[in-house]
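One structure is given below, encoded as structure tokens.
Of the protein chains in this complex, one is absent; all others appear in place.
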Amino acid sequence: MTEISTPIYFDYAATTPVDERVVRCMVECLGRGGCFANPASSSHAPGRAARGRVEAARREVAALVGAGPTEIIWTSGATESNNLAIKGAAHFHADRGRHIVTSRTEHKAVLDTCRQLEKEGWQVSYVTPGAGGITTVAEIEPALRKDTVLVSVMYVNNEIGTINDVAPIGRLCRERGVLFHVDAAQAAGKIPVDVDALCADLLSVSAHKVYGPKGAGALYLRGSPRSRLEPLIHGGGHEWGMRSGTLATHQIAGMGEAFRIAVLEQDAEAERLRALRERLWSGLVGLGGVHLNGDAERRVAGMLNVSFEGVEGESLLFALRDLALSSGSACTSASREASYVLRALGREDQLAQSSLRFSLGRFSTVEEVDYAVRLVREQVDRLRALGPGGGASQQEAM
Amino acid sequence: MTEISTPIYFDYAATTPVDERVVRCMVECLGRGGCFANPASSSHAPGRAARGRVEAARREVAALVGAGPTEIIWTSGATESNNLAIKGAAHFHADRGRHIVTSRTEHKAVLDTCRQLEKEGWQVSYVTPGAGGITTVAEIEPALRKDTVLVSVMYVNNEIGTINDVAPIGRLCRERGVLFHVDAAQAAGKIPVDVDALCADLLSVSAHKVYGPKGAGALYLRGSPRSRLEPLIHGGGHEWGMRSGTLATHQIAGMGEAFRIAVLEQDAEAERLRALRERLWSGLVGLGGVHLNGDAERRVAGMLNVSFEGVEGESLLFALRDLALSSGSACTSASREASYVLRALGREDQLAQSSLRFSLGRFSTVEEVDYAVRLVREQVDRLRALGPGGGASQQEAM
Amino acid sequence: MQADILEYSGEVRHRFETAPRHGRILAAHAERMAGGAGDAQRGVRVEFEARVRDGRIVECRFRAYGCPHVIAAASWVAEHAEGREAGDAEWLDPLRIAALLEAPAHKLGNLLVVEDAFRACIAQRQGAVR
Partner (left out) sequence: MQADILEYSGEVRHRFETAPRHGRILAAHAERMAGGAGDAQRGVRVEFEARVRDGRIVECRFRAYGCPHVIAAASWVAEHAEGREAGDAEWLDPLRIAALLEAPAHKLGNLLVVEDAFRACIAQRQGAVR
């Protein structure tokens, strides 16, 4: 049996630890003895060696999403990729129309970007996902207009783990001559991602969701560098002028290695995680008054979002502090707000407020899952007993 | 005597290797055993530990520039910092005027950003630096107008290493109620930087010029978070809403450690580098027909930009391929263009084209400098002999 | 969520874990006071019960749905209510409780619900007696 050390990490959807193989690859690009030169320093061999690493990584990332290497633009993460995709396409194609379609359950990096474009005069339609929180053509099609230039739908939702029906949306967009952006930050490395199968023109990925480093991401741009976007960050003309700034060799090499590993291991990993998730779910459901958020079938392997009747969210989190997990999305938890995703799904307030997101990953074990089940059962029982609906007091029961 | 391994790195101004102490600090934040959680994951202890690292690093970076911690906004590097400072201030204060003043020898991250604002309707005055390439109040003052909202002047020039007279420019801006931005990417860690002494409202720094990681930078914003900028990157509201995106703990912790070390060591290091640079210069000047670019006195310790009469730049670089150095700025060498900085200084074409930037750093040694001097003398002599002005042929001399 | 959200004082941790004075009271109708405030749908619901003898609270118990501060505050109030005059709520100062629990400012709203619940409890009895 594995030793369990607490807190047990159940927050792989917020971020992942960097895989040891990736750490090694990053460290090779840092110190004096390593490949530390500036990849833009084409005037000397160390600079060209760094450029070589960057381009090798570009091929790995391109391979994971089925793209050509020149279609990959390095960014500082999926937040920047989403901003670059949406603002970059909107500004570049402003003459074709000023209407965008997206969904209410997108990541804030999409929603806040759309809000900014609204301030600049664009119109944005935010559709409500269908049953189980899944966005399909049925929601998107009615929202399309003659002046729609861009549709942005995430592949996998970061709070509930559901898989949207993106390929048909992509085909619809292509028919209508509308650009299609997919935020694949939570999909890459978990399920197959293929820009052609999705008919995606733009697709965002992030390294730190795939056992790579935080602060590294990429944007796929179909047809790049012939096709263009308006850059967010100017200066120096790196990345075909679409994203300037010194390329962070170690970050990019790490992302490349992480994506290389993902290509090799994601199928087996998904199978293992699915079994763990099912074990977790069957352990929790026995409590009674436990609700699964999001479709039960169309979901990535490692993610489980559950709401508990009769327990308050903050107290639940505190009672479960031996488990590192999040209520709502960690990515949005820098701001204080109830989960807008669960509200969009129509969850009543109490249940939305008492949701926990368990996200399992590469290093999760059966023992960890079993520990979690025991602890959650014990603490939910205790907190329910403390509440107004609760029975005899603890003291009197003694 | 130290062993010399070639190519010898003389391109510390393009980027520096990451200091071992910094590498250790970064690695602590990467793997499973480390502080890898998402700093935005406030719902669990690992997330709060990561946040703790981020905030400790913020204090170190703030300390190096004499700022308060909340005045430091993390970015992906000085390119982004410059974009955020200039576009962010221009957009936020658009109602106060649409005129910006900067100099012709700024980094592309400033110049290209200003060009973008010109496309959006701003007016920009690009002043030519004074004698020795140094920008002073004498150049800036005549360019100020009633509708000037921002002045942006770099502290240290990245191609020639000269130190601009920024503090008086800052005082002038304050008197006139104009915002003052300083690109301090090449100053931080080399000379003291104090936002109050400079009267700077905005100041950009980058980790990878200071033995920290590439892809990490910061923007100082006076009075933040009360004072505001329009963000470039939306989504999630990190960094008081001014820069969204998952914070890269290892990058930030590395930057913090690099800046902590710089505070302690920069004076001694500058002294050592000054001696090395003088040794290099006296070795080269004996060749004859060698010109120092930029003021001889007002310059950072480790940088020497020289032009050679009678040798062509590309051939010189190739002949000196045992030395990793750059002609023009590596940061701009992703694009093909002769040095606009030397042209702005009025260098004739041949000399501008045959310039080499030697930049020394923490790991440079006397032996490396002596090797470089020998090699440069030998190769410049050889190439001059090959040229039309050259004397007898090699063959005939035999 | 705020970075400080799970940083609780020792007092809060102790009361959250052990929940002193949690439970119900079995008492004759004449001796019993009970009341509550808040709504779980909005995140806080607190209920108090007390046994009164000779105009004084001899025993007080709480039940609470809410954050750890709410649970801790309800526990503290139940404990400190004992021995006091049944109609008295003047001693109960949410600001003082907030300070005692080292609760952040945004929790004050929740603590007011605890006060309301206690006032509802003693008001009910006052109503019953008059």
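Think of it as A, B and C in the order they're written, each chain with its own count starting at 1.
Operating definition for what follows: a residue touches a chain if its C-beta (ideal position, glycine included) is under 8 Å from a C-beta of that chain, and two chains touch if they have at least 3 such contacts.
These figures come from a predicted structure and were not determined experimentally.
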Touching the left-out chain: which of B:100, B:219, B:317 or B:345?
B:317
Tell me which residue among A:21, A:48 or A:274 touches the hidden chain in the full complex.
A:48
From the list B:147, B:349, B:367 or B:381, pick the residue that touches the absent chain.
B:349
Sort through B:33, B:223, B:286 or B:387 and give me the one touching the missing partner chain.
B:387
Sites on chain B contacted by the missing partner chain, in the whole complex:
310-312, 314-315, 317-319, 321, 327-328, 333, 336, 348-350, 353, 386-388, 390, 392-396
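Following the convention adopted for this analysis, only the chains that are shown with their structure count from here on.
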Using C-alpha atoms only, the most centrally placed chain is A
Between the Cα centroids of chain A and chain C the separation in whole angstrom comes to 42
Contacts with 2+ other chains: residues of chain B:
42-45
Mind pulling the residue numbers of chain C that touch at least two other chains?
1-2, 5-6
